Structure formats: structure tokens, C-alpha cells
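Complex shown without one protein chain; remaining protein chains in place.
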Amino acid sequence: MKIIYTDVLVIGGGLAGLRVAIGAKRRGHDVVILSLVPPKRSHSAAAQGGMQASLANVIKGQGDTEDIHFEDTVRGSDWGADQKVVRMFVNTAPKAVRELAAWGLPWSRVRRGDRTVIINGQKVTITERDEAHGLVAQRDFGGTKKWRTCYVSDGTGHAMLQTVSDQAIGAQIPVHERTEAIALIHDAGRCYGAIVRNLITGELVAYVAKATCVASGGAGRIYRVTTNAVICEGIGSALALETGIARLGNMEAIQFHPTGIFPAGILVTEGCRGDGGLLKDVDGHRFMPDYEPEKKELASRDVVSRRMEEHIAKGKGAKSRFGDHIWLDITLLGEQHIRHNLREVFEICHYFMGVDPTKDWIPVRPAQHYTMGGVRTNHTGESPDLKGLFAAGEAACWDMHGFNRLGGNSVAETVVAGMIVGEFIADYCDRLDNEVDIPTSLVHDFLKREQGKLDTLVDGRGTEDASAIKAEMQDLMTAKVGIFRRGEDLQAAVDELQRLLVRSRNIGLREKARGANPELVTAYRVQKMLKVALCVAYGALVRTESRGAHFRQDFPRRNDAEWLKRTLASWKGEETLPSLAWEALDVGTMELPPGWRGYGAKDYVDHPDTPGRAADVDAVKAKMADASRFDVQEALMPYDELLPEPLRGRNERIDEPMDKTCESGK
Amino acid sequence: MESSNQLIAGIGLAGTARKSRWPARLDFIQSGTGLVLALFMWGHMFFVSTILISNDAMWTITKFFEGYFFFGKSYPIMVSFVVATVITLLVVHAFLAVRKFPINYRQFTTFHGHMKMMRHEDTTLWFWQALTGFALFFVAAPHVYIMLTHPELIGPFESGDRVWTGHYWPLYILLLLAVELHGGIGLYRLAVKWDWFAGPDPAATRKRLKTLKWALTVFFLALGFATLAAYVKIGIAHAPDYGKPYVPAALQAAPQGVNK
Partner (left out) sequence: MSDANSKIIPIAKAGNGGDGGSAAHRQLKISVLRYNPQEPSQPPRMQTYPLEEADGMTLFIALNEIREKQDPSLQFDFVCRAGICGSCAMVINGRPTLACRTLTKSLGAEFTLAPLPFFELIGDLSVNTGKWMRGMSERLGGWLHMKEPNPDLRRAEQKMDPDLADKIYELDRCVECGCCVAACGTARMRKDFVGAVGLNRVARFRLDPRDARTDDDYYEVIGDDDGVFGCMSLLACHDVCPKDLPLATQIAFVRRKMVSLGWS
């Protein structure tokens, strides 16, 4: 029996996991990162467009503040987010951008003087300020009032991952590549690490740690049509779920990105629309203004995706042998812009479709993109149910995204949550009563249990084909738990997924190798993925309202009165359905009481507390009309003490210089 | 102090404090000697090819380099001096370049297999560059040695005799092929190695360089073979008079003064 001891075990080598690890390591704790693939290959690399942070450097971002970023994010979430966490996030995001800048990230920079941009299909000349020259630039993105998305050409995620991964190497943090956590070790309500399988040799090793952090990304691959990398299978969430103790939050909140390349589902960035690209139908007609006169192509992703599908359903999609789709037209941005600022898009179109996006339109259709839900945590990133288990990034339901995430807020979350959760994990490890105190016999039991499961798969007499079950699950999720959801479809999906789960317990392998064996991997993963898929489908079935990306055709209105609450799913033993519970959001403490998002459907059912809270908020704002925005915010919803001490403090901007903002503010 | 430094170097720890600057110098010298040799080779080829114009032209060039037109008298030792310099450059260049060769059978087969698999022109060219460089160790040696020791044996008849009756022509065929291929590839590689003429579009530059390289190789091979053929012809015709130096018609009236 091999046991590796460490202070912190991070499951996942993407941006969130790496940043958590760096944070804990800096505080003097030993960290080991587990990663299915070399960290620089993580799905974080696929984030093309950028990272939101209210730096307000570009002229179109002038006047931007944490307040506006906060409101955009909460509206985007359709009020499903934890507003205090959103506040922690928006205040830390500029610091994260600046930290990355200091670490060597080649952020695209502002260039002084005139430049031509495309806004609303028109060429417009804007003039950047002299004092902004050389500062980090921002671009426009969906669902935002200001240009706030900091970017590195259209390889933001790639460049961020390079930078953070390099710093992790510099910090001498070991990454155990090609290893996979297959179970969490836990006892008496506390997590002690994980049982880990070496994907090359097949060997099982126990990693025992004071703190374990799930940072394994999303679960896109439970769908057939997804922008996600093939490793995004929701296994980290499933590990937490399989403890029977930790719970997953809001798994039904699945985002569909409007511009997945049709039919492959490969992402083309929101930056295409942010920079002025247009969506067109079979007639070449730009249809988004007909539906969304205010934000047009740049409404939030859930809204744009639904409008596209709605338009296709009206028979207005372009036809192809693979089905109907919409056109994304970026030709108006010009060859220079596309080849430099949207280079990945150019390459993807060129290599995968033989399309030249400087001349041709790009066939697109919404594809599964993001898992808003995940391991439910409190604001420190720790599971409220299982002590010592942390989560960060897409794998977590920290909950800053609620029911819809804004473009540019995901890579932002990875590093921001990494900074914040890394500090809290270090705090946790600092406390003496959190020393590891379990007997090795317990670790041995977990190892034996997991080895037994693998042996059953390899040696058992099962007859089911793992990849066939996986394909059925993916088809089912795409067909029945997609953008438009209906009770009967969801019920059918839940029933069928349960049958698949039962069948998955009878998988037999053709390939019996115990070492590297792709079929074995598919087999044990699909068992876990089905549980995650069931949390999504069942949560969606029970939530009889529409909120953010969760849209029920049979319940099209947002219903705050009954559903302003977070779904929590847990899994008991050999059940075939998760146990659901709900956690109400407290309107009485919200800084931004529920209302209309500014785009999308206007009718919703108010929570009984909403009018009262709205009146309170208005009264405070009226009374403090002359006070600084910081004081008003503090009066409405104090959050500063929630942040780790080193990350507190205001953020400098051109229009909010350091001495006025930061020094007097603290 | 000196002996402790020697001991540190002997144990293999000399490079631990600060890396030696010698690799930088050696890299530069390898390229530099290669460049000088390649340019010398081109000039040399032009000079010997004057035989294609006329015997007198070749004679004139030869005498020019022997200082005849400056001093009114030939000093073949000047040629020896040039040859000695070339030999030095050759030795230095070979000594440095051999570091890059496959040093054992495993490396050789690895590279060869790699080259066959990749079918990548510049990789394949390197193999030929290395091979011809290796050949030059042997085929260049007799030539430079005889030039060093018998610098006076350069001239239309003298050279013709050496080529034909002296049985140098098979050597010269190999030498010509090896030198032109090695030098042509080498110059191209120097240009890309140091990024000369990169310009705004390095890919286009490289393409042009490659074309130029092949054009020059073909040109010099053609010139070289034509020149060699000319000497062979002279050598066959002059065989009965083997050893008699060439004297231009204009000087035959007053042969004293030449070759004294």
C-alpha cells in the first residue's frame, strides 16, 4: 500500500487548481497537484475571449467600477448568485489581472489615439486616452454595460494557463500528471485526500492530505454537443457526490454558448460578437435586434442561445446536411483584425471547415459550454457539509454565477477563486486541530474498496458496453436536457438515465489490461458521469420555473416566490436518484434586489420580500446621495471582512487614483 | 591557485560557477571559418576556370598570385602561404564541425531513420553536408598538400599534367562534388542560422535563399566540370611533354626571367 502525505491535495491542474496551489505553497504548505493531463493542456487553455475585471482603462470602459461589474454579474445570474461572493469576486478581479501582469502575462494593451471599431454593425472611431497608453486593454462582451473584458488577443485562457503554470513550476509545486482521483477519503465528516489511479501503470495510490481541493472543471461531456474538452467529464463533482456527504449546487444550471461551430461544437469566442460580429439567418438577415433591441447580439449567453434556437424553430435557420444553423458574420471586422485579434478563430475555421472567416460566414449553433453548478461551498471555498473538502473554479458552486455565467467571468473566477480559496486553505492548514489524524487502516479500507470496484470491472462478467452507455447518455442530455426544457422530456430523461445507471453497474470490458486501458477508464468514469447527469436532469425536472440558462417551456417565468433558492443534490449509496434539498437565498440582505435583467423576458414572479428590500435599498441610496460609492455599498451589504486579509482594499484606476481611492479607503 | 583551478576542472566542476564562454566563441568560429572557406572556394573556382578563356588567361592569374606583376618575378611561396592559411582554416573548421557529426552508430542510425521518415529537405541537406564534409577530410588533403609543397606546379600545363598524367582527375571529381555541395549547403545554412537577409517575410527569404543555393551549386558544378574537362584535355595533349611548364607565346622569345 502506497501512501503519499501532503498538506494540500489539489485535484485538477487547470487555472483554478494551479492558483490555489500557488497560494497555499506561498504560505509554506506542501502541495501536490493531480492532473489527468499535463497542466498546460487543461481546458482553461480553451478560454479565448478574456477575463472580466473593472479596470476601466479603455475609453469605452471609462466609469466602470466593481459596482457595475457586480450588477452585471448578478443580473447575468438571474439573481441566482450569492451576492456577497460576487462582491468578493469583483473586488479581487482587478487584483488578479494585475497579479497576472506582474507574473508576465502579455495582456493586450491600450494604444493611445484614434482607432476604428465596429459597434452595432457600424464603423465607429474612438479615441483612447494618453494616460491609458500601455495599460491593460478591455473589449466588449455579452451582458456587460462597459467594455470590461481584459484579453490576450484571442488566446487569453492559453496565455493565462502558461503564465500561472510557469509560476507553479517556479514555485516547485509537483504536478502528478496522468493521475486521476477516483474516490475521496473521508471519515466522520472530514475529507482526508483521495484514492488516485495512475493512468499509465494502473497503480492505485492513496494521497492523504489536510485539505483537499476539487478544481477539476466542468461536466460538459455529459452532453454530446459541447464546446468542452474531452476531459471535462464532471468527475471531480462526482467524487464529492459519491461521499454521500458533500453536496452539489445548482447542477441544472447548464450554459449553452451561442457560437459553437456547427456541427462539431468547437467554440468560437464571444469576442467575435464583442468585437462587432453579427448573427444572421438563412436570409442573411440580422435577427437579434428584432428580439433584443437593447443588447442585440450582446445580451447574455442564455438569452442569445435561446433566441437563436427560437429563430431556427421558426424555420429561419440556414440548412445543411447536418441540420439547421445560424451564421456568424465577422467579415465586417476586416482581415487585419481577424488575423491578429481573432487568430484562433481564423485557425479553427481554416483547419476544421476550410472556411476563411475574413470572407465567409461561420456556421454556428449553441452548444453546451459551462457548468454553473458544482461542489457547493461557502465563501471560503470549503464544503459546508464535508470539512477539509474545498472546491474552486468551474467544479465549484461558490456561487458567483447563479443560473447564468457572463462571458469573461469564468477564467476570471478561476484565478480569483484560486487567490481567495488558496488563502483560506492555507488558513485551514495553519490550524493545529486540522492535522491529519486518521489511522492508515482507514486509508487501506478505501484503497481496497476502490481496487475491488476496478477488479469487478476488469474480471467481472458484465455484458454492457461502456462507450455505448456513454453515447446514450450524451445523446439523451443533448436531446432532452438542452436549452429548451419540458417536464415530459425531463422525466423521460431522468427515467432513462436511471436505467443507464443500473446498466452501468453491469459493464464488461473487452480489454482486460490493468495498466493503461482506455476502456476501463471510460467504464469507471461513465458510472460517475451518470450520477452527475442525473443531478442535472433531476434538478431541472423539479425546478418548475425558468431562471437564467435553465429554461422550462412549461414554466417560462422566473418565479422568485418559490424558486429563489439553490438546488442541493446529494447521493446515497446505491440509489439511482440524487436526494434534493434547497437552500433559500436571502432577499433581505441583497445589495441588488431581484428585478428585470435588462434583456430577456420581462415578466417574473416577485419574491414577497423583494419590494420591501428594494425600498430599503432605495432609501439607503437616497439618504447617502452625497456619500462615496464605497460607503453606500458598505451600508447596503458589507463584505470586506469575508475576504482574506491580503486581498482586501480598493483598486486604483485612472479616474480613481491610488491616494484618493486606496489609501483613504483603508 | 593555478593548480586548484586545474583540479576543479579535472573533477568536472569548472562550469558550475559560471558557464564557459568558449562554446559561444567556437560557434562563431565554426561559422566564420566556414564562411571564409566557402568564399575562398568560389574565388578559387573562378580563378582556375580562367583556363576556359585561354591558357594565357590562366597563366596570367597564376602569375598574378605569385606576385610576378608586382615584383617582376614569381614567388610561388606566396601561394604556399595562402594554402597554409586555408589548411589552418580547414583544420579549425573540421575540428569544430565534427562536434556536430553523429559520434556513434546509434546516433547515425537514429539520424538516418529520422531523415528517411521526415523527408524534410533541410534535414536531408544536413546529412549531405555532413557526409561531404567528412569526405573532404580525405579528398581535400592530397590537393592542399601538393599545393603547399609544390606551389610552382600551377599553370595551364602544370595543372593539366597533374590532373591527367598525375592521376588527380578522379580525386578532383570527388573533390568538386564534395566542395560544391558542402559549401553551397553550408552558405545557405549560415544565412538561416544567423538570420541574414531575413527581411519582413522570413519565409519568402528562405525560399529565395534555397533557390539561390541550388542555382549557385548547379552553376559552380557546371563551371567546375567544364574547367576540369579543359585541364584533362590539356593534360592528354601535353602528356608527351609532361613536366614542361607553360610559357605564354608573348614571352617565348625571352624565356629568361620566368620561372627563375
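The chains carry the letters A and B, assigned in the order they are written, with residues numbered from 1 in each.
The rule is simple: contacts are C-beta pairs under 8 Å (C-beta built on N, C-alpha and C of every residue); 3 or more make two chains touch, one makes a residue touch a chain.
Since we're looking at a predicted model, the values are computed, not measured.
Partner chains of the missing chain, restricted to those shown and counted over the full complex, are A, B. When the missing chain is restored to the complex, the residue among A:Ile11, A:Met51, A:Val74 or A:Val97 that touches it is A:Val97. Residue-wise, the contact with the chain that is not shown comes from A:Trp327, picked out of A:Tyr223, A:Trp327 or A:Phe424.
Checked against the hidden chain, the listed residues A:His158, A:His550 or A:His607 yield one contact partner: A:His158. Within the complete assembly, A:Ala318 is the residue of A:Val196, A:Met288, A:Val303 or A:Ala318 that touches the hidden chain. In the complete complex, the residue from B:Val36, B:Met115, B:Val144 or B:Leu216 that touches the missing chain is B:Met115. Within subunit B, the residues in touch with the undisplayed chain are 15, 18-28, 99-100, 102, 107, 110-111, 114-115, 117-120, 122-123, 126, 189, 192-195, 198, 202, 206.
Hidden from this view is one chain, which touches subunit A at 37-43, 45-46, 94-95, 97-99, 101-104, 106-111, 133-137, 152-153, 155, 158-159, 162-163, 166-167, 169-170, 175, 177-178, 200-201, 229-231, 261-267, 280, 282-284, 318-322, 325, 327, 331, 340, 344, 347-348, 351-355, 359-361, 363, 467, 471, 509-511, 513, 515-519, 647, 649-654, 658, 662.
Going forward, only the chains that are shown with their structure count from here on.
Subunit A and subunit B have Cα centroids separated by 65 Å.
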